[in-house]
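Missing here: one protein chain of the complex. Every other protein chain is in place.
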Amino acid sequence: MQLISKNSLTNKMRKTANVNAALAAATCALLGTSAVVQADEGVWEMDAALLYYGETERVTAVEGVFSAKKNFGDEHVFSTKITADSLTGASASGAVAQPNAQTYTRPSGKGQYVVAAGEVPLDDTFHDTRLQLEAQWTQPLWNDMRGSTGVHLSKEYDYLSIAVNGSLAKDFNQKNTTVSAGLSLAYDTIDPEGGRPVAFSEMVIDEGQFANEEAYQAAFDATRQKDTDDKTTVDLMFGVTQIINRRMLMQFNYGLSMSDGYHTDPFKVLSVVNDQGLTQSLVHEDRPTQRTRHNFYWQTKYALDSGVADISYRYATDDWDINSHTIDSRFRFNLSDNTYIQPHFRYYQQSAAEFYQPFLLEGSSLPTFASADYRLGEMTAYTIGLKYGMTMPSGNEWAFRVEYYQQDPKNAGFDAPGVLQQLDLYPSVKAMIAQVSYSF
Amino acid sequence: MFKKARVILAFLISTQLVGCANLGVQPWERDLLAKEEMALDSEGIDLGLDDHIYFSKEATSGGRAFAGGGCGCN
Partner (left out) sequence: MRYFRLSMLIILISSTPLSLSFAQEIAAPDFAISNAQLPNKLSDLAGQVVYLDFWASWCKPCRQSFPWMNQMQRKYAAQGLQIIAINLDAESSLAKDFLDKVPAQIPVIYDPEGNIASDYQLIGMPSSYLIDKTGKVRFAHKGFFTHTEPLYEEELVLLLNE
């Protein structure tokens, strides 16, 4: 990344979006990618896609994917994927809105930004690029048993994630039942610019109280831990796929995920407010160093005369007390032999993490862990979308997808003191998604 | 404590499903299941992109696997 002078107030870009969630993404994406079912022998099957994700007034992302798969004979399949994405924009810092303008220090310590009165503080313009590579090999092992193994690598400016996975799948009852078990191990390291903040340390804001630059820097450094930190994650997945009848199949999965290490988002803060609701200071958040998650997933695919109905339900629970329900449905309608449309509807609901607090009250004792990240709070979200696909005479396929995603954070039962009652502490996040894909 | 019991119960229920030996079709009746759009990984790219978005914006991740179904050949 380019070097920027310390005194620049505008140029230093810092990524504030969910580094942690991105860390989780690298690991959890793994167990779903193995055990490729069928591929034509001898030819590379390739897919390319370009996705645009844009929130109103917040994060914008562009993501490109290229994947290739080849059957080397007798169901020995190799598949690989490369993904590159670029994020810009602003995301919520965790601080609460105020009736007057506020000044914040950027997480790198280099520069400040101002938030207008009544607005939810968004850590402003940052820019970051991520590159991801994965490779997977699947082959038959013994009669009716298949094995798969793969690696996954993800690199961003301030973090690196490496993961390996392995799984086995066995068929029973003339392949009407398939049982699979998978294991994935991931190791992530994070080294954010400016160092990771000390838990609950106050954000140092230069409002002229420092004699010189060195004094400010010393005060800022006092709130930082200089070393890198890491996180290891173990994922286990057990699944059963069952053919119900000629038109329908179902899948049931149980997933267990245990992660240990640095889970805190180094760029998120909490506002410490007094009984009038006015912010007195900002402190950096802190999350537990362990997390155990359980995941129950059920999916049905039903072959219609001219199309497919795909519905799934997922229930997740963890030891941070976050429980969630997800219903995802896609209905494909074949318009002709080579075109189709597919509406998509998804509904998601989660309960707040046990340590989630929208703000801290001045004078109350500090909790062990706290985060005001709305993504750990209570929320419902829904997605509605439409996809159109067409197969060309050459056999290659184009597809276009447009979706609308809205997140509605909710008050998880916190009384807002003073002026905070007049402000919207839980603004909705609205995003448009557009994607073009080509399979050849 | 109740949460742990719920987890174990849900897990045990899912393991009982391995015993559904009377469900299913004959090997030659898998024509509809063999269609590409009926494969569990038929829209792998879309699912991967969506999963990335939802991991980043929500607190839950994962769930899917892709083994099974399809034409059942070989």
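Per-chain residue numbering starts at 1, and chain names A and B are given in the order in which the chains are listed.
In the analysis below, contacts are C-beta pairs under 8 Å (C-beta built on N, C-alpha and C of every residue); 3 or more make two chains touch, one makes a residue touch a chain.
In this text the structure is predicted, and so the values were computed from the model without any measurement.
Among the residues A:I162, A:L185, A:L236 or A:M432, only A:L236 touches the chain that is left out of the figure. Although one chain is not drawn, the whole complex shows that of A:K70, A:R106, A:K175 or A:R401 it is A:K175 that touches it. Contact between chain A and the unshown chain involves residues 38, 40-41, 73-74, 142-145, 168, 170, 172, 174-175, 179, 181, 236, 238.
Counting over the whole complex, chain B has residues 11-12, 15, 18, 26-31, 34-35, 71-74 touching the chain that is not drawn.
Convention: only the chains that are shown with their structure count from here on.
With centres defined as mean CA coordinates, chain B is found 21 Å away from chain A.
Against chain B, the residues of chain A that register as touching in their complex are 17-18, 21-22, 24-25, 28-29, 31-38, 47, 49, 51, 53, 63, 65, 67, 74-75, 81, 83, 85, 140, 146, 167, 169, 171-180, 182, 235, 237-247, 249, 251-255, 257, 293-297, 299, 301, 303, 307-308, 312, 314-317, 320, 322, 324, 326, 330, 332, 348, 350, 353, 375-376, 379, 381, 387, 401, 405, 407, 429, 433, 435, 437.
Within the complex formed with chain A, the residues of chain B that make contact are 3, 6-7, 10-11, 14-15, 17-18, 20-21, 23-27, 29-33, 35, 37-41, 43-49, 51-74.
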